[in-house]
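Heads up, one of the protein chains got dropped from this complex, but the rest are sitting where they should.
Per-chain numbering from 1; labels A and B assigned in written order.
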Amino acid sequence: MSGRRSGGARLLASPSALIGLAGIAAIVLLAALAPLLPLSDPLAQQPYGTLAGPSLASWLGTDNQGRDVLSRVIFGAQTSLLISLVSIGLAMVLGTLLGVVAGYYRGYAEVAIMRVADSLMAFPSLILGVAIMAILGSGTEKVILCLTIVMTPRFVRIAYGSAMAVRVKEYIEAAQAVSAPFHRILAVHIVPNIFSEILVVAILWIGTAIQVEASLSFIGIGVSPPTPTWGNMIKSGLDYLPIAPWMALAPSAAIFLTIVFFNLVGDSIRDVVDPRHYG
Amino acid sequence: MACLLVAVTLSTAQAADRALRMAYDIGDIATLDPHRGSSHVDRAIADMLFNGLVRVPPGQANISTVEPDLAESWEVGDGGKRWVFHLRHGVMFHPWKDHPAYEMTADDVVFSLEKAMDPKTSAYASEYDGFTVKALDRYTVEIDTAQPVSETLFLAKVMNYAGGFIVSKKAYEDLGPDGFRLHPVGTGPFMFKDYVPKERISFVANERYFRGKPKLPGVELLFMPDVSARGIGLRTGELDLIQGSSEESWVKLMRSYPGISVKVFGPGSASILFLNTKSKPLDDIRVRQAIAYALSRQAVVAAIGAETATPLYAPFPGEYLPGGLTTEEVRAKGLDYPTDIAKAKALLAEAGYPDGISLDVVHTELAVMLRPMENIQAQLRKAGINLNLKVVDHPTFHSLIRKDASQIVHYMAWRPNADVFLTRFYDSSSDITAGSKPDTNFSHYSGVDGLIAEAKATTDARKQAELWKRASVQILEDLPAIPVFQGRVAMGVRDTVDLGYDLDANLAFFIPITETVYLSD
Partner (left out) sequence: MLELIIRRTLNVIPICLVVFTIVFCLMRIAPGDPATAMLGDYASAEAVQSLRQEMGLDRPLWSQYLDSLRGLLHGDLGRSLSSGAPVSDQIASALPETLALAASSLAIGLLLGVPLGIVTAVRRGRPVDHAGRLFSLSGLSIPSFVLGILLMLLFAIDVPIFPAIGGGRSGDLSDQLLHLALPSLTLGLIMMAYVTRVMRTSMLNVLQEDYIRTARSKGIGELRVVLRHALPNCLVPLVSLCAINVIVLISSSVMVEIIFSRPGLGRLLISAMRQRDYVSLQSVLVVYAGIVILVNMTADLLYGVVNPRIRSR
């Protein structure tokens, strides 16, 4: 952990990190302020203004039900970001905790946690997501729960590995020798040592979470319409692609740019933390 | 002259000499046994493979157009209790596996109808309560009923629909129920070829079809639950006929492509709001009336599109079913509840809800149903009626509404005749919780039980229709349900497909593929 401060400085010196951070900030701001912006109601149907092309009144045109596409893209950002950030956050906390417990305590806890985590990891993320949504049924909070279940084992794996590595270090042994309580060892010795690694992974997986969420909504088992999400907007735009390309292209561009920004930031952080990475 | 020229070029259009490819909105078939199938695709397939004793001609849905099919003629005796059918000679069943084709006789008809009457082998057994069937000779079949039955109701049970299809006795006995379910053998214009689960099913022409050799060499039906994929396939010419979306924007879009036309036909399905008359505050007729007055059918229909949806005022539409009320008849009786927000509010206040009411509604996420419902929700809000929509996926919706979880059930369906419509939705025996045969009486309504029973036992068609109309009027007065719109069916078809008959209507969501359908290059 050489020079964390200089790491932060190096991060801000990288142009791609700056672009990524600025992009994310812009998207988060737009999503958060959506209700305050002068946008039309994303759910309001205007049966007489359907499939209208981009104009001054509606910058990105209207969809087949006469709803404003720009407004839906921005409100869709709300849903997509909410789902991916909350689920990655939850998975990060839960997964780290479980992984550390498994790596630190070993024994039955390790067997139980790692068996289940490995079994869940045996499924590609989208496929596990589909299976879970089949059980939960559609809805925003259900997608969050689903993505949390999908992502947690991945954090468990990383935290487990790191915790095992940290465990044998002298300072933990020293702490154990003075019989410090687990939460103290966790807070003082383990978490700070694995935090940066977990954070990089978390940021890179936000992109994955956004993709999986969009895919689920696209399949029609994620967030159900009329709530706008990028995935279900692309889905309904697909039918009208030749005459109203904006319906599918606007949300597609939104997903693409958001993931690009997260990838830029994630990559830059990783470059700083681990200059010799190759993933 | 020009017309003649066009006609000549059309008639000489080169036959494509390949199977017709069509795609329907379904993930897989449920069964190929016609006495069990009830999804629209199961029916579409049964329609190609099998015949009934009589049939509604392709492109029609009204039972009054019925004509001979496997039976050449029939007579009724004993006051509507004895029905004798004279079978067509020389009709051959399809060959199957290594069995050759053989002639259909009274034996097969008796076997088929007995199979249709048996709840173990049929999903339609209850339609045949009190029926017995016997062969008089090789080509004559007699059906006796315990109660007199009107021609309208009787012929519907032996026509080319559901339990009325005639299956091959020898094939069924040879293949067994599980085998027959995956290898159906009938007398229809097309024969089963092969089936790839969750993917497609193929048919070849039955060269010995009794109405003549089919013009198509075969048919391929793909299961494609995705309307955009179906649309793309139709546009690239990889598909010839697809199930569309009943939204007008889709219809217009498809029509904008060269070489593609959209056929919109009825009856489609009736969208109806069933009100739980046993739950507060819907137990008060004034509250139910308030909802009816708060609703604008015109606005709902405008949002869907005038071609694919028409306002519905009767419990089932007289335009398609004998015994149903037409819109004019409902208006004449003053039961159309024209939109009047002030009146709705006044009725609510009178019922003791001056501040409005709030109702819990479970609804499916299916867009065809959800979009109109959101429109209705917005309208009712103006009258102080607040609907808390809980949107769930379709299978869950079906489970929940049968457990009384929704105060208003929005249901979209079609039933083949007035009796079934009334019995299934309004007779107390179909009550979802208390009925003897729980079905789809979501309203817990019992106000027309007497009329339904009386109509069932009436053989005089006019008197029977009169009784059904009285039941409809009673329903509109008691308001256990509010009809909203009749949604029609939209199918995309390439111009190279010539059906060979006029498509005005069809009993289920499919276009019948008959021996006359022709595909040009």
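General observations
In the analysis below, contacts are C-beta pairs under 8 Å (C-beta built on N, C-alpha and C of every residue); 3 or more make two chains touch, one makes a residue touch a chain.
Being a predicted model, the structure only gives us computed values, none of them experimental.
Annotation: of B:Thr440, B:Gln486 or B:Thr514, B:Thr440 touches the absent chain (contact as defined above). From the set B:Lys134, B:Lys198, B:Arg255 or B:Arg331, the residue in touch with the chain omitted from the display is B:Lys198, counting the whole complex.
Panel shows chain A; residues 115-116, 118-127, 130-132, 134-135, 137, 207, 211, 214-215, 218-219, 221, 234, 238, 241-242, 248, 252, 255-256, 259-260, 263-264, 276-279 of it touch the chain omitted from the view.
Contact between chain B and the absent chain runs through residues 27-31, 36, 38-40, 119, 122-126, 178, 181-182, 195-199, 222-226, 229, 232-233, 235-236, 238-239, 269, 392-396, 398-399, 411-414, 424, 430, 437-440, 508.
Operating definition for what follows: only the chains that are shown with their structure count from here on.
Note: centroid distance chain A to chain B, computed from Cα atoms, is 45 Å.
Across the complex, chain A is touched by residues 227-228, 231, 245, 247, 249-250, 253, 256, 302-303, 365, 367, 370-371, 374-375, 391-393, 396 of chain B. The touching residues of chain A, when paired with chain B in their complex, are 43, 45, 47, 50-51, 64-65, 137-139, 220-221, 224-226, 235, 238-240, 243.
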